[in-house]
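Here the complex is missing one protein chain, while the rest keep their positions.
Chains: A and B, in written order; residue numbering restarts at 1 for each.
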Amino acid sequence: MINLATRPTSKRVQLMATCLCDAFYDDVAKATVEVLEHAGCEVVFPENQTCCGQPAFNCGQWPAARTVMRHTAQVFAGDEPIIVPSGSCAAMMFHGATLEFEGEKDRAAIEQVGGRTWELGDFLVNGLGIKEWPGEFHARIAFHRACHTRGTASGPAVMQLLESIKGLRVLPFGEAEQCCGFGGTFSVSFPNVSTAMGELKLEHVEAVDPDYLVSGDMSCLMHLSGLAEREHRPIKTLHFAQILRDALHHRHGQATH
Amino acid sequence: MPCTTAMAKQLIDTYVAELPPTVQKAVHQSTATTTEKRYQLLGDDFTDSDALRKLAGSIRQHTLEHLDTYLAQAEESLTARGAKVHYAVTADDACRAVTEILLSAGITKVVKSKSMVTEEIHLNDYLANHGIESVESDLGEYIVQIDGDHPSHIVRPIIHKTRGDIARSFEREGLGDYNDDPETITRRARKFMRGKYLEAGAGITGANFVTADTGRLVLVTNEGNSRFCLAPAKVHIALVGIEKVVPSDADLAVLLNLLGRSATGQQLTVYTEFINGPRRHDRPSGPEQMHVVFVDNRRTEVLASDCKEILRCIRCGACLNVCPVYRQASGHAYRSVYPGPVGAVLSPLLAGDKFKELADLPKASSLCGACNEVCPVDIPIPDLLLRLRRRAHEEHVPSPGTPPMAGFALLGSHPLIWRSAMTFGAAKDYLPLDKMPVPYLGSWLKTRTLPKWRGGKFRTWMKSRHGRNGGNGK
Partner (left out) sequence: MTAREKVFSGIKSALAPLPEREARPAVPHGVADPQWLAGEADNVALFKKRAKVAGTLCFDTPGGCLSWLYEQQAKTVYLPEALASLDAKFAEFVQLTHDYTRGRVDEIDAALTLAHGAIAETGTIILTDESTPDRLAALAPWTHIAVVRKDTIHRSVADALAAMPDDPNIIWVTGPSKTADVEGILIQGVHGPGVQGCLLV
């Protein structure tokens, strides 16, 4: 078990951009860099990074997952905090990996990396001690707490930041604690359940008519925005890092599709 | 819209597509309401209910890891108070033990109180085959029994039935003309069941807990049926999974306070019974004989596995109620006695050499972790689901719809190949993917669009800032 309370908090940080930002959501990764820099961080981007290996881990294909994780651990060697704009990938680093390496000789080395990993919002609030976010962002948003941040400090941290932004209103909506239905490969191997879960989420979100649906995980948002687009539902999505960045520039958000 | 691509063959997924919307709606409404009640009550009553869940988990885990000691102690306590203790290795052994007790006492009619372990060992069928009439007395279980159906929820066995279904069943069984008023249904069951209680020679129950130090079997019900099973009958037989033991009465303060709140949003269930022996000689009512059958039925195998934490379960059903997959699928989709998240772990483990037949259950989860969050004994259900997925993969169980990961591992560990894949992935924007025979993508695109490919763009941007912050190492 990794003790999350002893993670490093130095301002020289390594950025794990995540494979989804690498492939689809470059603006979210850019926003993450700008937000961290605004907070006074020096952001290092290890170029050999790929993925946390979660897709293989979740399929039960642990040797394949370990291959990827071993690579990742090498790429993120050092003692700086590792910052991830995703609760899911962060949880893979500090929780999934400990499970995946049970009984493996190099478990300690892997846990050293996990023991430095922070989800972005958690790092800003609980690592750097930022309690309020400056700037303005005039919008009504629905915040979807990604499931892999359950039991971590990320959800309350992000809410605290968002609620401190001038002009921003976070709307409560129904069954907010429920999963969006993405679940990685679950979304393709159980398409009917996954879609039904996503539709339920969208219905609850639509009922409060927000300007944006916001999350800290692009995986949830890829599923939800993909579903919304296919069903012609007028829902725009943003990562909270994009809101933090745009608030600094008093700029209204650029929705991600 | 049901998915019809070639890869959508996971049984639960197919079941969801075929489940009547009325059933799905009823299940969703009932589970969501109970989840909300649970949440309210725990929040009103405890400043830190999470700490309490973790304490309860630790009590249960401690007991499991010292089960040899506590089970022997429970046996001793019960024997000292005049109960007879039996052990059953298999389901068949358990059924046989019950039948022998009944036949040797000349009993051919029994009433049963709701018990998951008796469902698990298919006791009613066994008794029927040996000429013994066994009537389920819990209203929901009785309806399941007369319909030849199976429970679809641990606490609410007929969550999948409407009042109309029940009224038709009662009419068919001669319990009166069609009447779908829930109060009338309940009164008819009351009247019918009284006759059964009074003519039964034995009452069969399960147990929610057994305390080692005093041998108390703890039974919780709301209807009062288990009490009724143990008032007029001469013999009490309790079937108890060996994992139900807890060290002492004091531990029950934690477990009972969590059980009612987690199961039904009640502080306590209406009836909490503590039974540790037959009635004393000078008392006018209650069974003269008490038999406790401790059932293994592969629990020792589970205890030896890397999923032993599932044996902490106190059968409250909170994980079913909160589970987004259970809410869509209902209980029968799990094809086993224990549905929902707990069932997805426990059922394949209890299946023994038929593991493969239920190895799809642990995959029917988005791993959202809501089950762990509500579990009164803090079972790390998602971790256990993952371990079972690994086992399924190692045992080469086919998994429809799940992509092979060898290529992913290659990409993910070779940064040069990864980076070129990022660049070339852009090709997908120019291909008619939804018309191509790429099954995983097809399954995605059936109901969702994919975002525009922007592979490598961030890396280029980050490089362009190299001079500005000087921080792009490695």
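To be clear about the criterion, a contact is a pair of C-beta atoms (placed from the backbone, for glycine too) under 8 Å apart; a residue touches a chain by one contact, two chains touch by 3 or more.
Everything quoted here is computed from the prediction, not taken from an experiment.
Enquirer: Taking the complete complex into account, which shown chains does the hidden chain touch?
Expert: B
Enquirer: Thinking of the whole complex, not just what is shown, which of B:G131, B:P182, B:G352 or B:G407 touches the missing chain?
Expert: Looking across B:G131, B:P182, B:G352 or B:G407, the contact with the absent chain belongs to B:P182.
Enquirer: From the list B:S30, B:T108 or B:Q289, which touches the chain that is not on show?
Expert: Touching the chain that is not displayed is residue B:S30.
Enquirer: Of the residues listed, B:L19, B:A74 or B:L256, which one is in contact with the missing chain?
Expert: The missing chain is touched by B:L256.
Enquirer: For the chain left out of this view, which of B:T35, B:S134, B:N276 or B:S413 touches it?
Expert: In the complete complex, the chain left out is touched by residue B:N276.
Enquirer: Please output the residues of subunit B touching the missing chain, sorted low to high.
Expert: 26, 29-30, 33, 44-47, 52, 55, 58-59, 61-62, 64-68, 71-72, 81-82, 86-89, 93, 137-140, 143, 156-158, 162-163, 166, 182-183, 185-187, 189-190, 193-194, 197-198, 214, 216, 222-225, 227-228, 230-232, 242, 247, 249-254, 256-258, 264, 266-280, 283-286, 290, 294, 296, 300-301, 303-304, 308
To be clear about the criterion, only the chains that are shown with their structure count from here on.
Enquirer: If you average the CA atoms of subunit A and of subunit B, how many Å lie between those two points?
Expert: 31
Enquirer: Under the touch definition given earlier, write down the residues of subunit A that touch subunit B in their complex.
Expert: 12, 17, 21-26, 29-30, 33, 37, 42-51, 53, 55-65, 67-68, 70-72, 75, 96, 99, 102, 147-148, 150-151, 175, 177-179, 181-198, 200, 222-223, 225-227, 229-231, 256-257
Enquirer: Which stretch or stretches of subunit B touch subunit A in the complex?
Expert: 1-3, 5, 7-8, 10, 12-14, 16-17, 32, 306, 322, 324-325, 328-329, 363-370, 372-373, 383, 386-394, 399-406, 408-409, 411-415, 418, 422, 425, 440-441, 443-444, 446-459, 461-462, 465, 469, 471-474
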